[in-house]
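Quick one: the structure is below, and I'll ask about it shortly.
Just one protein chain is left out here, and the rest sit where they should.
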Amino acid sequence: MGKEAIKTAIKIDFDKKPWEQAGIHNRWHPDIPFAATVKPGEVFHIQCFDWTGGQVANDDSADDIRNLDLNGCHFLSGPVGVDGAEPGDVLVVEIQDIQPFADKPWGYTGVLDKEAGPSLLDAYYPEAIKAIWDFEGIFATSRHIPHVKFPGLIHPGILGTMPSAELLAKWNIREKDIHDHHVEIHSPLMVARLPQENGTYAGNSIDPEKFAKVAKEGARTIPPREHGGNADIKNLSRGSKAYLPVFVNGAGLSVGDLHFSQGDGEISFCGAIEMAGVITLKCSIIKNGVKDFAMNTPMFLPGPVEAHYGPSRYLTFEGISVDENGKQHFLDVHIAFRQACLQLIEYFKQFGYSGEQIYLLLSSAPVQAHIASIVDIPNSCTTIGIPADIFDFDIMPREGKIEPMDMGSCAYTTTK
Amino acid sequence: MGKEAIKTAIKIDFDKKPWEQAGIHNRWHPDIPFAATVKPGEVFHIQCFDWTGGQVANDDSADDIRNLDLNGCHFLSGPVGVDGAEPGDVLVVEIQDIQPFADKPWGYTGVLDKEAGPSLLDAYYPEAIKAIWDFEGIFATSRHIPHVKFPGLIHPGILGTMPSAELLAKWNIREKDIHDHHVEIHSPLMVARLPQENGTYAGNSIDPEKFAKVAKEGARTIPPREHGGNADIKNLSRGSKAYLPVFVNGAGLSVGDLHFSQGDGEISFCGAIEMAGVITLKCSIIKNGVKDFAMNTPMFLPGPVEAHYGPSRYLTFEGISVDENGKQHFLDVHIAFRQACLQLIEYFKQFGYSGEQIYLLLSSAPVQAHIASIVDIPNSCTTIGIPADIFDFDIMPREGKIEPMDMGSCAYTTTK
Amino acid sequence: MGKEAIKTAIKIDFDKKPWEQAGIHNRWHPDIPFAATVKPGEVFHIQCFDWTGGQVANDDSADDIRNLDLNGCHFLSGPVGVDGAEPGDVLVVEIQDIQPFADKPWGYTGVLDKEAGPSLLDAYYPEAIKAIWDFEGIFATSRHIPHVKFPGLIHPGILGTMPSAELLAKWNIREKDIHDHHVEIHSPLMVARLPQENGTYAGNSIDPEKFAKVAKEGARTIPPREHGGNADIKNLSRGSKAYLPVFVNGAGLSVGDLHFSQGDGEISFCGAIEMAGVITLKCSIIKNGVKDFAMNTPMFLPGPVEAHYGPSRYLTFEGISVDENGKQHFLDVHIAFRQACLQLIEYFKQFGYSGEQIYLLLSSAPVQAHIASIVDIPNSCTTIGIPADIFDFDIMPREGKIEPMDMGSCAYTTTK
Partner (left out) sequence: MGKEAIKTAIKIDFDKKPWEQAGIHNRWHPDIPFAATVKPGEVFHIQCFDWTGGQVANDDSADDIRNLDLNGCHFLSGPVGVDGAEPGDVLVVEIQDIQPFADKPWGYTGVLDKEAGPSLLDAYYPEAIKAIWDFEGIFATSRHIPHVKFPGLIHPGILGTMPSAELLAKWNIREKDIHDHHVEIHSPLMVARLPQENGTYAGNSIDPEKFAKVAKEGARTIPPREHGGNADIKNLSRGSKAYLPVFVNGAGLSVGDLHFSQGDGEISFCGAIEMAGVITLKCSIIKNGVKDFAMNTPMFLPGPVEAHYGPSRYLTFEGISVDENGKQHFLDVHIAFRQACLQLIEYFKQFGYSGEQIYLLLSSAPVQAHIASIVDIPNSCTTIGIPADIFDFDIMPREGKIEPMDMGSCAYTTTK
């Protein structure tokens, strides 16, 4: 008698390439076949690669970050069909647990080369850097950012349902529009990654005709969209519930880009503590929920379990929408947030850290980024708070010159 | 023996107009004389008008909101000189308490007419509306938004030091630049309020020559700036410490725009629960702190005392930077946040509330607005979470059509 | 239009003696006439003396504590009749706020002489001592216990309904039984204070015949009982709801013994930060609730607003039921708790505090006392946790001898 062991809906094999495996894909498209199916109420595991499918090593060089092949990213596990889910329903996904693999107790935070993708502070930190994090139970520490230790608010960066053909078409149109507009105005900015056949994976059970369609039309996995996707919401952690709209029969749930921890904003593109691991899920269905909840984008409930630092232990920095050159912008939250981050970095440099170290830390530690005010023309105000209790020394502002410590170094590129 | 009663550095008189009183001003300028001085370590009270100086009544019409004279706003209490503070120091302001006046146990939340100033959702809610909140001890309830009750995370919307002449000049230049640019391009948007002689108050002890200077050059009080000012940070509440840079001898601390409660973003311009009241402060000085902390904008530590709702009790909505017309924008946090707010409003309409009621609620209740991700091109993701425990009915998503309740109405304008 | 000011159901006058005033009483008895009546749903204030009616001064001598006249204590405000409450109902009392009087921003913690009443550590600290606390907004600091500052979790030590004649008789019998038993066995312990005519007050509107009855039979206010009473529950603070059984028509609610803060256990008899102040209440009635909830003693819901220290900031000490002489007791929680407190005191002596100072601190600061295990024969385990963040120096255990500081002194008796 008693309950059976929990089933693993999607298993991965580290001895094979990600793209040689069933249940791994890297595009959003309704024609990708389900790699597994589950019943409502059933608890199941899904194993996940890190977002790059294993391109980054536990070493002291950022060369792998600089050389990342982004066409293949993200390597997602799925899609999983949920019995009975129909378009218009809401899929309730309960995240019951997430764990790194026991034999892979580490992760990494990176800043990509500026050309590879935007990061909040790429004007200041344009080159690839990296920090390795070791997991000690629930805690992360880094030889590249000493005197810091914190428990992970572990979560999937990506959790989404499969789009319908109609929704997919809408995405492709609107993203092409902004892309084309920037091309027209000769903007150097990469504003959107469009479908790209090169690097497309859709599991190993798809028939060639459908694969061609997926490769041609499949939405890239970088942005969050109406189905969920790469929302990078740091408190979608253990015990959370995500309410995702369903667009295809069976919903087609995929998950990946697991993060041991992330700061609000994930400000450097590869900013969280990226890891491979196992997520434990349970799904239920609310019939017709999309209409009944007037739902356009997902809703969620955070989990009850978190690290709790007293509110008065968050040293908090403000940013306003005046840029680094003193130029006034109109209620620009992006600029205001950048200023808050830059302020924080300057403050911590006084203790001996490099700017690069704090940039990596800000991306990965449980910092809180709030929109404080958004109507006080012309300045919006954003705040970023960092918990004092993740440091093993006193970071609080006090009278007297701070004595800088030897803080070592994060990983830089070593070859050109 | 024993301690003396706490001194009131600035007293106000509700039987007189705000501008007839010492210690009330509405511009930032180094020539405004100190209305009081305090010593480091001394605890003192400052009494404050509501931000409009009493223009809004506890009634069921939004006419007063529509007719607000904004030239006189905000009515601030100060400046208070702090013995020994010098330019380059950091003024540590400990907010020890804030209370409404015992005989004025109410406040209000308003949305201004679209012409009067921007609000996040002015495209949807262009006309003046209002809700009155009654204070029952630490709680607020509103006859205009029934079935809601929450304790206030009470705070000053505005807390700042006086700028130096140099800093003031910098502000005036950068704000005029953006203003002029928008005039040039015939933008209908009001992007900044420039100095304006009409409506200037600088206390009643200033000599006429200096007053003329203040009226001509004095910075308006609407935006937050490097000195603090109208930051509208909702958790700068009881027990917080603000670290403000000092630009003039004596610092010149002013405070006002008290809020019984506010949601992150204060999304409707007059969005918090505005009130008159008394703030209790204690100041200390960190010599040369501006340089030692590499400080450009204020830092702060929130207080230890808050209403705590379990993290899993925040029903959370996402927004991405695709606007209401389906147009894709590039990592625009402002648009993403607007979408999250609109989603939340639509959800709550199912329970019988009007959009106006929830717009007012969102501005005033302790909602949390986070920047979730800001690098996942082309979509940023913001979230807004509202605590279920402020409602006296169950707001959680469940199977089955929601039965709407009779929710009455907020206050609208009654005359034209 | 708008709401009227909140009514004050019971006002006190500091220029008169407590016992000269309507609405002040110090016994529980159904014949004490209501001093005011309120309606369900009505918000009202009640003003309260400190528990001693003003016998303790803001000075540096503990003589007043030693000389306390306990027959008159506690001076309670009430009883207040609630329209419609009947025996068998549950009175829901919402504590909306508690504030000290603005012109009395101080309180005190005392340890009584051992003869006057038991305190947890009277074997070690048998003589009267005192600490004065100054209120700085929401914070308390003491010149008698330096380097400590914390916000008060303000609450009424006493909140109760009037007993019926039957219930009162039951109390008097059971308390007399234990008292008489201890007299019989020549125990030196004072185990219960029985009704005593001397010192009885019942308001100034009671007729002489009824007063005689109250004086003869009225239950003393020291113990908590089925009606509530002196429960000294530290988180019955702002925003709490107490569910009290009703025994007489109109319920007869009385309140007093206000505490600015208290540690779990209130381990020294006069252990909280005792103060005079104003409490804001709202009552409602649940008909027949006593039966429907199978209620024998009160229930309550704490309020949502507290000071929050991270859980990992509570330095926690254990005690087991082996006494100071090494003698084993059987699952005795009282002894285990005493050991935990003694351990804590010894630890803090290393920093330079006297045992007396920490004894007073333990009684008044927001320490958490948990029953950890109660079945592991023969030892129960209790824990007491003290938040590190109330100290302005680092209290955490670290390698190396602690350097004691000059910690001054608490107040002792000065005359014999």
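Per-chain residue numbering starts at 1, and chain names A, B and C are given in the order in which the chains are listed.
As a working rule, contacts are C-beta pairs under 8 Å (C-beta built on N, C-alpha and C of every residue); 3 or more make two chains touch, one makes a residue touch a chain.
Model, not experiment: these values are computed from the prediction.
Colleague: Consider the whole complex, including the chain that is not shown, and state which of C:Gly78, C:Gly239 or C:Gly277 touches that chain.
Modeller: Candidates C:Gly78, C:Gly239 or C:Gly277; residue touching the omitted chain: C:Gly239.
Colleague: Who touches the missing chain here, C:Ile12, C:Ile98, C:Leu120 or C:Ala251?
Modeller: Of all options in C:Ile12, C:Ile98, C:Leu120 or C:Ala251, contact with the hidden chain holds for C:Leu120.
Colleague: Please identify which residue in A:Ala123, A:Ile138 or A:Met396 touches the non-displayed chain.
Modeller: Checking the options A:Ala123, A:Ile138 or A:Met396, the one contacting the hidden chain is A:Ile138.
Colleague: Just one of C:His29, C:Arg225 or C:Lys282 touches the chain that is missing; which is it?
Modeller: Of all options in C:His29, C:Arg225 or C:Lys282, contact with the hidden chain holds for C:Arg225.
Colleague: For a quick check of understanding: of A:Val43, A:Ala212, A:Ala294 or A:Ile402, which residue touches the chain that isn't displayed?
Modeller: The one listed residue touching the chain not shown is A:Val43.
Colleague: If the missing chain were put back, which residues of chain A would it touch?
Modeller: Contact residues on chain A toward the absent chain are 1-3, 5-6, 43, 57-60, 95-97, 99, 102-103, 105-106, 132, 134, 136-139, 151, 238-239, 280, 282, 303-309, 389.
Colleague: Residue by residue, what part of chain B touches the chain that was omitted?
Modeller: 307-313, 389, 394
Colleague: Provide the residue numbers of chain C that touch the chain removed from this figure.
Modeller: 90, 92, 117-120, 170, 174-175, 177-178, 182, 189-193, 222-226, 230-235, 239-240, 243, 264-269, 271, 286-287, 289, 292-304, 306, 310-320, 322, 326-334, 337, 339-340, 343, 346-347, 349-350, 368-383, 385, 396-402
What we mean here is this: only the chains that are shown with their structure count from here on.
Colleague: Once you find the CA centre of chain B and the CA centre of chain C, what distance in Å lies between them?
Modeller: 39
Colleague: Chain A to chain C: how many Å between their CA centres?
Modeller: Using C-alpha averages as centres, the distance is 50 Å.
Colleague: From the C-alpha centre of chain A to that of chain B, how far is it in Å?
Modeller: 32
Colleague: At least two partner chains per residue is the criterion; list those residues in chain A.
Modeller: Counting only residues that touch two or more other chains, chain A contributes 310-313.
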